[in-house]
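Provided herewith is a single structure, encoded as structure tokens, for subsequent inquiry.
For this depiction, one protein chain was excluded, whereas all remaining protein chains were kept in their positions.
Residue numbering begins at 1 within each chain, and the chains themselves are lettered A and B in the order written.
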Amino acid sequence: MPSENREVLLDVKNLCVDFGSRRHPFHAVSDVSFQIFRGETFGLVGESGSGKTTIGRSIIRIHPAASGEVWFQGKRISGKISRELDREVTRKIQMIFQDPMASLNERAKVDYIVSEGLYAQGARLPEEERKARVAKALSDVGLLPEFASRFPHEFSGGQRQRIGIARALILDPDFIVADEPISALDVSIRAQVLNLMSQLQRERGLTYLFIAHDLSVMRFICDRIAVIYKGRLQELAGAEQLFAHPFHPYTRALLSAIPQPDPVSEKQKKLVVYDPSCHGYDDSNPPLWEELEPGHFVRGSRRELDGYRAQL
Amino acid sequence: MSSYRSHKEKTLLEQVERALTPEEESALFTPAGYDFREAEKGGYSNYSYWQSTFRAFFKNRVAVFLLLVMAALLLFTVVQPYLPGQRDPNLIYDNPLNGLPLRNQQPNSDFWFGTNSIGQDLWARIWAGTRTSLFIGFVVAGVEALLGILAGMLWGYVRRVEFLFTELYNILDNLPQTLVLVLFSLILKPSIQTMVLAMCMTGWIQMARFVRNQIVILRDRDYNLASRCLGTSTWRILFKNLLPYLVSVIMLRVALAIPAAIGNEVFITYIGLGLPLEIPSLGNLLNEGRLLMTAPPLRYQLIFPTVVLAVITISFYIIGNAFADAADPKNHV
């Protein structure tokens, strides 16, 4: 599908996020730019500390951006915004968290947890309607409506993650930032959550930003994938493109690390290790960001990019 | 769990109990049908936080015993004036024979705790004193808790007022509480209100700091971030997400604040700035008793209030600690 015809839902422009004191800031995210189209699942993959979670949190405005902008449905949502826009964006952009054990309030019933978002939206809902919406949200995620009167600790990890999804869904958002939603789950339960997310996307036309450190899952669920290392994007391509022709050495390292359920090939596998100094960036040889084939962007030095082009 | 499955199990089990014919046996090897709702029902845990807390608390026999003792004591102090045959604590009782005040009478069948040096009934005074002291203790602990929790929550959670509270804490923490108590007692007329006011002035900041420390630990946890993403207001987050986790630790501090307040009152009385004698309190009683300590036959005037104070202090201390331990989820087994 040609990208020009599709609506840009989220536009991140030159985003920089810093942590720490003003004098010695730690640059968690440096100059990251990408667009997400309506209805797609955009994957953001990198190791811990690469800045991917920070990007997600900046989009949902938990972390302020040091510089750069985030635009949503044609309006700027980073920095100071009006209260109306704030409320609108809160409803339309929601987040799913990584750890199902920590992301639910242990002392509140599932009923309250799932309907929490409704309280902030202003209009006081009558009790029956609130209960009905909670019951619908729970059954949408495959849980029994009677679970509303129980506490989170009575449920397993997979069920808790689904409660978290119900909590996000009850507001009927357009865009969901999924911050490693399955990393803390057992492999057999991951499938439940992934299937649920795909199903919800089809039914409701949701758009996802899927953040993870595991490429094998990304291939299954994402349309396009961006690879991030130490706060900078290294490669951005469609999922199949990325797996078919990975150019950047870091992407190759990530791909070789994916464990395959095939003992014979696994035991003979040679792991690719990424060494950042292999690029040899300096003032005379700066890193560039170029489109090598339609929709496939890579970061590299002039020499490297020419080398990749030659491979095509 | 009555369900399609357990019904199926029952019929199947009945089949197996009897000896199986070959046809029945092979019938068992046919597909059973699949209901995903049954699958969803597995893994239910019966853990309830408060139930486990109370269970753990009641395992501690000493704490339960002392809780009963305190309850009995409280009940008695409230009921005592309405019982028949009780005397006024401030009246001086004269010997009907010679008209002289019945001073320093040893405990006897008429005056169960004896009389004090001016002829007042010590039994009545002790209970009146216990009432006053407990009242002061509860009020001070309650006000400290209220102010302290509110302040602590704001201090810990709202970044904009954090600086203000920290500075306030630095100032108040350095003021010796003794000094404040003394000043208040000197400036205002000594009375229960003055005492309560003086103690509350400085006490709340410690509770606030404690609450703030707990909030700082909790505020960046995922579930609070999730609430912020949902647009939940600060007050709702404070009361629904954070306060429930603090209940157990707050209870401990409140339980310890009560004897602390009573102890402060005793101290103030010792340095001469306590309540007037018309308002009996454990402080007054202890002070009077202290003066007579050297005379062995009169020691009962010190021993009775001491025992009451000791029972109150030890009980609250042990109950408070036992409850805090019981409320810690790590002890819920």
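FYI, a contact is a pair of C-beta atoms (placed from the backbone, for glycine too) under 8 Å apart; a residue touches a chain by one contact, two chains touch by 3 or more.
The rule is simple: contacts and distances are computed from a predicted model.
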Chain excluded from display, named as in UniProt, from "Tubulin/FtsZ family, GTPase domain", "Oligopeptide transport system ATP-binding protein", "Phosphoenolpyruvate-protein phosphotransferase" or "Phosphocarrier protein HPr": "Oligopeptide transport system ATP-binding protein"
Candidates A:Val8, A:Ala66, A:Ala102 or A:Leu194 - the one touching the absent chain: A:Leu194
Residues of subunit B (touch criterion as defined above) contacting the omitted chain: 5, 8-9, 12-13, 15-16, 25-32, 34, 36, 38-47, 52, 55, 332-333
Residue ranges of subunit A at the interface with the undisplayed chain: 47-49, 156-159, 186-192, 194-195, 198-199, 213-217, 219-221, 239, 253-254, 256-264, 266-267, 269, 271, 273-274
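Quick note on the criterion: only the chains that are shown with their structure count from here on.
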Distance between chain centroids, defined by C-alpha means - subunit A, subunit B (Å): 47
Touching residues on subunit A, where the partner in the complex is subunit B: 60, 62, 86-87, 90-91, 94-95, 97-99, 102-108, 112, 116-117, 119-121, 142-144, 151, 153-156, 164, 167, 171
Subunit A-facing residues of subunit B, complex: 37, 40-41, 43-45, 47-49, 221-223, 225-233, 236, 240-241, 244-245
